[in-house]
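All protein chains of the complex are present and in place, except for one that has been dropped.
Going by the order they are written in, the chains are A and B; count residues from 1 in each one.
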Amino acid sequence: MTENNLLSLIIFAPLLGAVINWLIGGKLKNEMFSGLIACGSILVSTIVAFYIAFVAGGGALFIDKPVLDHIWTWIHVGNFRADFGLGMDRLSGIYACFITFVGLLIHIFATGYMRGDKGFYRFFAYLNLFMFAMLTLILADNYLLMFVGWEGVGLCSYLLIGYYIKKDEARKAAKKAFVMNRIGDWGVLIGIFLVFTLTGSISFFDKTVDGQQVQSVFTFVLANMSADPFTWGAIVAGGLTSVGVLLFIGATGKSAQIPLLTWLPDAMAGPTPVSALIHAATMVTAGVYLVVRSNAIYQMSPTAMWIIAIIGAATAIFAASIAIAQNDIKKVLAYSTVSQLGFMFLAAGVGAFTVAIFHVMTHAFFKALLFLGSGSVIHGMHHEQDMRKMGNLKKHMPITFITMAMGWLAICGIPIWAGFFSKDEILYKTFAADKYFPSGAFLGEEFLYGVALLTAVLTAVYMTRMMVMTFWGEERFHHEIEGEHHASTDHARSEVVGHGTDDDHAADDDEEEHHHIPHDFKPHESPWVMTVPLIILAFLSTVGGLVGVPYAMSSLVGIKDANTFEHVLEPVIAETEMPTAVAAREAAKSHAPEVVQKERLLAGLSVVMAAIGIAIGFGLFLKSPLRKMPKILEEKWRLDEFYNGYIVDPITRFSTTSLWKGFDVGFIDGIVNGIGGFVMEAGNAVRGIQVGYVRSYAAIILLGALAVLGYFIYYGLKLVG
Amino acid sequence: MVGTALFFLFAGFAIMCAISMVYHKNPLYSAISLVGVFIALSCIYVTLAAPFIAAVQILIYAGAIMVLVVFVIMLLNLDDDRPLNRLRYLYAIGGGLGVVLLAQTLFVFYAVLRAPNQPIDPNVSAGKTLSIGQAMYTEYLLPVEIVGVLLMMAIIGSVMLARRLAQPQLELVIEREEELRNEEE
Partner (left out) sequence: MEPNLASYLALSGILFTIGAVGVIFKRNAIGMFMCIELMLNAVNLTFVAFSRYYADTTGQLFVFMVMAVAACEAAVGLGIIISFFRNSQSVDVDDASLMRN
């Protein structure tokens, strides 16, 4: 364990940037100032993160023990210890590096995208606050501080989705995101409580603080607990499986899996850099982080892992099927994110934790690229988001086109682009889950493989559709879409950001029916602050996968061991003592020829399926880009309506009639008003005593005097006899 | 024998005057009746060998208080009591209370009659002015002083109560008149 106080700089630099922007930037209202402060603070974080990860003390990514930084002792009651302490081990090091780097690029992009907006300083303050919370989440060295970061990103997500405070849609989406996150937070919190009850600690790492030994949760689990059985009963038994399921509930909330997924597409009402940063690269991966961080617990809970895999696969195909039918470019990407997150959870569920993290990293690159590219498109199209009104943009916005094409190839899984290696690994590990599952046999892995493969095909189809509708074909800028005259929800009205000087609608107060696109409208390429991040991300999407090439692929070109990524992350994955787990590890390490052959065959199959998907996409949509998809898909399988109808509305009705009118107004107000009324009535009754006439008073006085006299007479009577 | 006759004479006179006072509606008649009560009581004090009190009674009650009352009656030019009444129930209550009080008086009379009789010592007279004076200035000095203060309070109080408020000062009135006259010109 090495101590390095630079770690705190990583999280406090963005916080400082947020505070400066909030307090001073608001007064100065200078865009250059706010942008510089924001990007500068993230730059500091990036440099420090990379430094600690690669250089300091040998580099956190390469040494065995984590780099710790104990900032102060937060709670220390008896056995329970929660510190405000950071720890960068290999897992959080990887996360820190790519989060800060991608975050930096997105910040730079946003300075160009949000130019002219009145709340510029506020936007960057929130964005920096979000980076602070996210970095706290991943660098925390115990569950409770991680939860603080977890909540923080939820809050910043709310602030940023609802950034356009005047738009009703944005406010509702922000609320929805926050409430659904909250439902997940319940799961995480109960999970943390249970972890403490079972293991007596909530720290991730073994460390010594103030001379006291703090044991990590995972060492305790590995040393003292045995695996749960693979049954349904284990879920409610209060053991490790319960912990796993509860933590996963939180992960579904944060990472938008079934059933808490509907907030993510609605969150597209926020500005595009927000969607790129939060809902593609960082916040939504927090759920995967939680699962992989707790992999020791999960390896002991086969039921929990199985559930994760099932839900991951189900979400993947559910979201992919919806993405095919969406017309808003950002919604396609949102559902694509949900689908890819499903893949990550599928990987975690079958036991391939390192592959899940690998896919997180590559996904961050290409999804951020795609979102930023779409932001560039929207910016160039005068804030038009509906793909039905785009077309042939490759002529007008070449740089955006080329970079987005890189992202497109990456997500479809074409070798050597980044997505291929990670997604292919997931597919292979799913297919062969029997061999690699820590608890021995898996159930239904072929079915899951089929679902995942189908999702991969659908991914290729809808991404191709998106590219074709946007960049190829003929220009449909003035195309009238039926039903567009009245307010439609996924309309370009969502972006009302002022646009600099060449603007014929007013600043952000305006609510217009649809954007008035002038007749000589030509989309223009975006300025360099926006295209340079795109280029960098495109480069990363292309070569970023090469750090994790599996043995089966690399051996094709004679390199024995190119899977750096897996080696780096290996120590993070707990090595449980169960015989099945040992066997699984052995199987993963051995490179028996038939296994390698199978892997190569499956890889080839996935490439072929991806190519088929692209071909289908071109075939269906190049000639008729406005081809209509089935309505049920366009309506998102009516999931929102289902939730509203069966959950939200009954609760609202119950609250209104019973809780509000019945209990609060009727009972509690009744008591309070009743007391007041009673006092008034009593007062009124007593008031009658004051007759006001002097003679009555005199009579009463006399009466009193007679009573006293009578008392004495009574005793006198006794005396006299 | 003589004492008894005198007693009954004065007592009867006092009671008759008292009833007359309550009965009459004209306040002046009531006042005169009350004076009669005072005189009767004064005579009774004399029979009780309390000459000082008898004299003081006439002086203060009949001579000062009743004079004041008659002044006020004359000043306010009071009429007779009006007959109609909102509080008729008070007649019944008053009558009842009076009956109860009479009963209690009778009881006291009866009880004291049964009490052991204390003979009067004719030599010791508690009512002599000398003994009253001695008691006033030695044993009961403090109450006398307090009575003095009380009298002063009463004087101040009655002056405050009965003055006319906001008596306009003559100078201000003249100024105002001059202003009005100047405006008119």
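Things to note:
What we mean here is this: contacts are C-beta pairs under 8 Å (C-beta built on N, C-alpha and C of every residue); 3 or more make two chains touch, one makes a residue touch a chain.
Note that the structure is a prediction, hence the values are computed from the model and not measured.
Those residues of chain B that touch the chain absent from the view are 3-4, 7, 11, 14-15, 18-19, 21-22, 25, 27, 30-31, 34, 37-38, 41, 44-45, 48-50, 52-53, 56-57, 60-61, 64-65, 68-69, 72-73, 75-76, 78, 81-82, 85-87, 90-91, 93-95, 97-98, 101-102, 104-106, 108-110, 112-113, 117-118, 120-121, 124, 126-127, 131-132, 135-136, 140, 143, 147, 150-151, 153-155, 157-162.
The set of chain A residues touching the chain not shown comprises 687-688, 690-695, 698-699, 702.
Here is the rule we use: only the chains that are shown with their structure count from here on.
If you average the CA atoms of chain A and of chain B, the two centres end up 97 Å from each other.
Remark: chain B residues 86-87, 90, 93-94, 97, 100-101, 104, 107-108, 110-111, 114 touch chain A in the complex.
Taken in their complex, chain A has these residues touching chain B: 693, 695-696, 699, 702-703, 706, 709-710, 713, 716-717, 719-720.
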